[in-house]
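Every protein chain but one is kept in place in this view of the complex.
On to chain A.
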Amino acid sequence: MSGMMCSSNSVVQAQKLVDQLRLEANMERIKISLTAADLVRYCQDHRRSDPLLTGIAASSNPFKDKKTCVLL
């Protein structure tokens, strides 16, 4: 850190980092016991409409018809 320009650049960067960290530190956070319960609830609420999870009948899945692969 010899030149003056060098120092002020690092100061600007360091100030930016401090500002960013201050912002993040002030964030309002919620306990995992609450947020995780919401994540679980979302999965459960939507599980019946998740075809890859429940597997849907070949008749209603357009990809499941008995079609051979065509090599183009």
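The working rule: a residue touches a chain if its C-beta (ideal position, glycine included) is under 8 Å from a C-beta of that chain, and two chains touch if they have at least 3 such contacts; residues count from 1.
Note that contacts and distances are computed from a predicted model.
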For the complex's missing chain, which UniProt name, "Protein YIPF", "Phospholipid-transporting ATPase", "Cell cycle control protein" or "Guanine nucleotide binding protein (G protein), beta 5b"?
-> "Guanine nucleotide binding protein (G protein), beta 5b"
So that we can see where the missing chain sits, which residues of chain A does it touch?
-> 1, 4, 7-8, 10-11, 14-15, 17-18, 20-25, 27, 29-33, 35-40, 42-47, 49-53, 55-56, 61-64, 69-72
